[in-house]
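One protein chain is absent from this view; the other protein chains keep their places.
Showing chain A:
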Amino acid sequence: MAKHLDYLRESASQTAGPYVHIGLAPGAAGFDIYRRELGWDIAGPNAKGERIRVEGLVIDGMGAPIKDVMLEIWQANAEGHYAHPEGGGPVEEGFRGWGRVITDFATGEWGFDTVKPGKTRGRNIGTQAPHLNLWIVARGINIGLNTRMYFADEVEANAKDPVLNLIEWENRRATLIAQRIERDGLPVYRFEIRLQGEAETVFFDL
């Protein structure tokens, strides 16, 4: 495409493979090497807003949990600002909005603690409902899969969300909405990601 113009071509993706932990979570691979591994603290101690836990499974086309997944999270703070120069406004000191989690090798369960994000501005007009941006890599996944997690207790905002409304099959929108439960007084959102088959999660080409 457009080879007669002088654009460079993006480097092709390759699978992260089964040993992704060595590079991105070496402690989980079985050795300590860095002063500090990156991505374990998403919101930091100063972030305002509701503290929540998010957890779930990534499930393959056979219905089995994937036990060597890495997920990255990218989210706004409670005011809807991303920690980035174009992020819409200031964020609390220590709020990074980015996280990296891996699944338990035995069960496939993953989870992380953060704050519930606020509404963010829409592409041109309006607002987007609170959401987490997720990127999923693993052995067998050739190019990272992008999805979003929305919150079941944001019924009104979800109904107006421009991205959810882009999905023409209304029943598929539900695959992006995490249910809220309470555990020990802490709100927990459960989010199962199904890579393939029945109730397949919506993935985006960003």
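We take it that a contact is a pair of C-beta atoms (placed from the backbone, for glycine too) under 8 Å apart; a residue touches a chain by one contact, two chains touch by 3 or more; residues count from 1.
Going forward, contacts and distances are computed from a predicted model.
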| item | value |
| --- | --- |
| Among "Amicyanin", "Protocatechuate 3,4-dioxygenase subunit beta", "Energy-coupling factor transporter ATP-binding protein EcfA2" or "Na(+)/H(+) antiporter subunit B", the UniProt name of the subunit that does not appear here | "Protocatechuate 3,4-dioxygenase subunit beta" |
| Options A:74, A:110 or A:151, residue touching the unrepresented chain | A:74 |
| Residue numbers in chain A that touch the chain omitted from display | 1, 6-24, 26, 29-31, 33-36, 38, 60-62, 64, 66, 68, 72, 74, 76, 82-88, 96-98, 105, 120-126, 128, 131, 133, 135, 137-146, 148, 162-163, 166-167, 172, 195-197, 200-206 |
